[in-house]
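In this view, the complex is presented without one of its protein chains, the others remaining in place.
Just so it is clear, A, B and C label the chains in written order, and each chain counts residues from 1 on its own.
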Amino acid sequence: MGEVSVGLMGPLSGDPVIDELIGDDALVAAMVEVEAALARASAHIGVLPAEAAAVITRSLARVHVDAADLGRRSVAGGNPVVPLVGTLLDALPPTARPWLHYGATSQDILDTAITLTAARAVDVLSTRSFEIARRTARLADAHRDTLMVARTLGQQALPTTFGAKAAGWAAGLLSTGRRLAEIRRDRLAVQLGGAAGTLAVFGADGLQVMAALADELGLVDPRLPWHTERSRVHELAAALAASTAAAGKIATDVILLAQGEVGEVREGGGPGHGGSSAMPQKRNPATSVLVRAAAMQAPGAVATVISAGMPEHERGFGPWHAEWRPLRELVHLAGGAVARIGEAIDHLEVDTERMRANLDAALPGVMAESLASRLAPGLGRRDAQALAAKALAAGDWRRTILDDAGMDIDPGTLESALDPIAYLGSCGQIVDRVLGEAQRAEEDLR
Amino acid sequence: MGEVSVGLMGPLSGDPVIDELIGDDALVAAMVEVEAALARASAHIGVLPAEAAAVITRSLARVHVDAADLGRRSVAGGNPVVPLVGTLLDALPPTARPWLHYGATSQDILDTAITLTAARAVDVLSTRSFEIARRTARLADAHRDTLMVARTLGQQALPTTFGAKAAGWAAGLLSTGRRLAEIRRDRLAVQLGGAAGTLAVFGADGLQVMAALADELGLVDPRLPWHTERSRVHELAAALAASTAAAGKIATDVILLAQGEVGEVREGGGPGHGGSSAMPQKRNPATSVLVRAAAMQAPGAVATVISAGMPEHERGFGPWHAEWRPLRELVHLAGGAVARIGEAIDHLEVDTERMRANLDAALPGVMAESLASRLAPGLGRRDAQALAAKALAAGDWRRTILDDAGMDIDPGTLESALDPIAYLGSCGQIVDRVLGEAQRAEEDLR
Amino acid sequence: MGEVSVGLMGPLSGDPVIDELIGDDALVAAMVEVEAALARASAHIGVLPAEAAAVITRSLARVHVDAADLGRRSVAGGNPVVPLVGTLLDALPPTARPWLHYGATSQDILDTAITLTAARAVDVLSTRSFEIARRTARLADAHRDTLMVARTLGQQALPTTFGAKAAGWAAGLLSTGRRLAEIRRDRLAVQLGGAAGTLAVFGADGLQVMAALADELGLVDPRLPWHTERSRVHELAAALAASTAAAGKIATDVILLAQGEVGEVREGGGPGHGGSSAMPQKRNPATSVLVRAAAMQAPGAVATVISAGMPEHERGFGPWHAEWRPLRELVHLAGGAVARIGEAIDHLEVDTERMRANLDAALPGVMAESLASRLAPGLGRRDAQALAAKALAAGDWRRTILDDAGMDIDPGTLESALDPIAYLGSCGQIVDRVLGEAQRAEEDLR
Partner (left out) sequence: MGEVSVGLMGPLSGDPVIDELIGDDALVAAMVEVEAALARASAHIGVLPAEAAAVITRSLARVHVDAADLGRRSVAGGNPVVPLVGTLLDALPPTARPWLHYGATSQDILDTAITLTAARAVDVLSTRSFEIARRTARLADAHRDTLMVARTLGQQALPTTFGAKAAGWAAGLLSTGRRLAEIRRDRLAVQLGGAAGTLAVFGADGLQVMAALADELGLVDPRLPWHTERSRVHELAAALAASTAAAGKIATDVILLAQGEVGEVREGGGPGHGGSSAMPQKRNPATSVLVRAAAMQAPGAVATVISAGMPEHERGFGPWHAEWRPLRELVHLAGGAVARIGEAIDHLEVDTERMRANLDAALPGVMAESLASRLAPGLGRRDAQALAAKALAAGDWRRTILDDAGMDIDPGTLESALDPIAYLGSCGQIVDRVLGEAQRAEEDLR
């Protein structure tokens, strides 16, 4: 939105392409577009003269409305459609004027226009999610066999591969991209209800006009007005926040892996990236930090949108107005987070040697589960765990086991129990599955 | 959950049936059930002896675990699975012990058990949503022609029917019930990843065990572990909140319609319902108030769940643990809100005479849009609106119009422009559509 | 902020004066101001040459920085201070350059500048809260004896006065204005810590420079750097949201009282205020609706700010960045809500006859508590309540009571029990107290 794509802080949380699609200018243009499409849809059903619809379409195409000025003129009526209709009337020849905004109310125009801009942003956002997922899946594939240590609750736990880790990243982008695409296809609908949701002005033809309007705009026909049934908006808000979180998860891992003491990845990017004015030696994971910051802002915005889900009577006295900013903010945040995590993935510098070295330094401790699982059938679960822990903490674990276990153990079995490569489970298959899904997701787009 | 279904405040926000399904006892039972199902699934794939799985299944079926005691023993390890596994081991014969919890980690058990209890609650919740939607749609149908005034921004606006209003209520229950059913079918999945999401203990068979576990429990096979990909949880949380909001919307309207000065509906219910200790004459809309209170608590819980969507590495140091309470709270709140709004609908007393009287008192003012839309083709939109407003504020609106309009107007047209029955647009069709959808939704359940 | 004061939607939620104080231009100017003040403070303590401080102060006073351009240049480094320092260096003669930003880090400048802009906005906000409280208290005083019905849980309950109701409104503005003033005085502090919160560059003099900087800027000396101790920010965010809620409470009551069926108040305002494009007869309480919409957006923003309260190590990787937008948004929302509720109060049209008529229509039912409290000493609480309810529902309540009560009751007592004027309790004293407090609050400002 104009509010966020420009300005001091907007560029830090958003993406220029998405911000332009949902920006103030785009929203004003969409409102005008909806007024024109409504005239054509109504003409198509026969409730207004075809000639009037043609004149309205032609005339409105030439109107320029300044968003900031419109904003200032919106206060008296409480929403921007009231002054906008006035401005548009002035642009029409007298004969067409009665047919502008015919049968509609402010909420019809604004809900549909916000949906239209959101739909365009979501198209880009889901496509990008799939593209970045695909690139992330390829990164995973390239590191199918790159050993590293897995970490749980902040502690080194077991061996894994960087491939499996990156596959998890891609999976989040796929799931959330898919959900956005689903919502786009099934839920982003035109709103048309007239002043009280009864479509009164259209007589018996209102629901047909609504369907025709959906056709005109490439949005869903909702079959019922949704002026006070806001589950579409809730689903969109939640999906945008989930998308932001999926990017945020990647950013979190990147930052943790980039810690000096870990050193397994670095954010790439040209000179100046991640610079600090005070500390010339630093290269901050600035991109990932901004992604995390965006992701931290999304949940509160979702709460606001859902809290507006109980509008009073046929149009609430507050809730509808409370949706506008946080909903657009969520598009802005998701747009910024997804675009930015794509950059981070594309320029990620992976230090496979450091990964291996960190794993080696955590050996043999991180093989304790592996060892215990080999000992368990003979010793029972608890004794096996105790012995594994004791042996791996001792200097010579083989001796400790052979002495303590009191059972015949094949030394080769023991050796293999401590080999990280032999303890990767489904890591490879996970990479394969994600790669396959990412390819399908991208193909489905074509 | 035990925490909410019992206790002082729980009964005010929840429903006993749902609370029992997601309560502490149910969750502990589900954790035990998951451990047994995992053994069978593993045996099915051949990673553990069939006999051990049978013994585990039989033995665990006889175990009773006290939830509160388990809670107290959970603190040292940070989650209830750690002490639960200890308790279950004690219930097994030694030969079966190595195979309990085989290949699993605490998160696998708890995520799957929470999902399982949530799935059972969601089954009830979506079914109830459809049933209540059906009853609400029937109420709408019974009031297909009951005239009332529509209100926007708190002001009387236009005529509508109580049928159309109630149809809007039903539509919200249908949409949110449908979304819950979708999530149940497509997204409520088992989790299996082992200690770090690699399924290491299962060698190459982990993903097959995961699929078999899904079969055992009637949950979705996620195809990939989701220990750090939490979009399923986000979707569930948001859908539960949306469901609560759909109930809250109805409750809001009921309360506003029940205001003394409006008096169009009253909450029914037996003696004692809505009583006040101080004011013996009052009958409070206590059910609707509790529904609104529940709906006001849901958005914050969704924010918490989504804010936990960026877990660090292979298991976060906080986020996973932060999901448990708000997610179960959302099931509790949605359960209470939906059940309770069903009661409100079933006992709603509708005063159709008062509806008509309130509409009549607002005439002819609320026909201004109607009148203006008839005048507009001749006068232009602005003059028509100005004249309609002036005329309806004057004593004799017919005279004012005929004097001022300066055009030929058919008196019959004018009369019909002020007849609310002639200005109901799609009200009837909206009722029909909702009724049809509600019937289909219920039939789909069978 | 630039993002909100301009643009399409900003004017609907904000106030131009406050928005300018916290807008982008103001924030950039404050950052420049902080850099200059830091140079002077450092010179004062003797850590940099007085001449350099003078040159820096003079030179920076002439610099103009375009906020939008700075925003775009901020992305690489992740915050606007990095490029700003570059721009300011260019404006300095070479000899002064080493002393710009000396000892500081980006967070020092941005935290202090945000605090400085917030302090100026809070000064206006708390003053306005007191002024509006005073005007509201005067409104209360003017309606000290205006009878109306009190409503609880949406139902008519007891008599009260419009004075007491408006006194409650004023009380909310006073409490929240006072809390803002307190925070301004005690908690809005400069931040100075250097790159890691150790004030390393200043040697042993850092804490003295911090104190001197506070003096320069008229902010609090925090005595300790607060780069990772964010309770000041939490308190400010919560107080701004509480302020918004206090305005929202008034707006809610105004809207409910303005319902057509209630009709006890109307929003005033000139022609065009609250107009609807579709319904020429309507006068919407548009101001109050916008206030409620703002108040509905504040809680989510507070959640975001507090969720950022656990920054990692010496500067978090996300939380700090996540504070900026929601914190400024809260200033914007509180600014808009308070300013706008002041307008609503100033133009409120109170229909005292309608208030009295609505009360009369609810008589004698709403006197049931009064009646029961007179009967209770003789009959016991329960029987008194039952009898009061029965009597007031009957046609002739005097007869019912005299027949049923089986006790000697003075008819005069009974009559007075049903007189609303005799049942106003502390209404008058409440008005007096609020008026007194509002006067003191305003006087304290001088």
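Note that a residue touches a chain if its C-beta (ideal position, glycine included) is under 8 Å from a C-beta of that chain, and two chains touch if they have at least 3 such contacts.
Everything numeric in this text was worked out from a predicted model, so none of it was measured.
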| item | value |
| --- | --- |
| Residue of C:60, C:158, C:334 or C:441 touching the missing chain in the full complex | C:158 |
| Contact with the hidden chain (one of C:206, C:336 or C:365) | C:206 |
| Among A:201, A:366, A:379 or A:418, residue touching the chain not depicted | A:366 |
| Residue numbers in chain A that touch the chain omitted from display | 149, 151-158, 255-256, 258-262, 276, 278-286, 289, 299-300, 303, 307, 358, 361-362, 365-366, 368-369, 372, 385-386, 388-389, 392-393 |
| Positions on chain B contacted by the hidden chain, ascending | 1-4, 6-13, 24, 27-28, 67-68, 70-72, 74-82, 85, 101, 104-106, 194-195, 248, 251, 255, 269, 272-279, 284-290, 292-297, 299-304, 307-308, 317-322, 324-326, 328 |
| In chain C, positions touching the absent partner | 78, 89, 94, 97-98, 100-103, 150-154, 157-160, 164-165, 167-168, 171-172, 175-176, 179, 194-204, 206-207, 223-226, 228-232, 234-235, 237-239, 241-242, 245-246, 248-249, 251-253, 256, 292, 295-296, 298-300, 302-304, 306-307, 309-317, 369-370, 373, 376-377, 380-382, 384, 423-427, 429-430, 433-434, 437 |
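We take it that only the chains that are shown with their structure count from here on.
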| item | value |
| --- | --- |
| Fraction-based call for chain C against chain A, same above half, different below | same |
| Degree value of the rotation bringing chain B onto chain C, based on Cα positions, nearest 5 | 180 |
| For chain A paired with chain B, centre-to-centre distance based on mean C-alpha positions, whole Å | 23 |
| Distance from the mean Cα position of chain C to that of chain A, given in whole angstrom | 33 |
| Multi-chain contact sites of chain C, meaning residues that touch two or more partners | 255, 278-279, 284-286, 289, 299-300, 303, 307 |
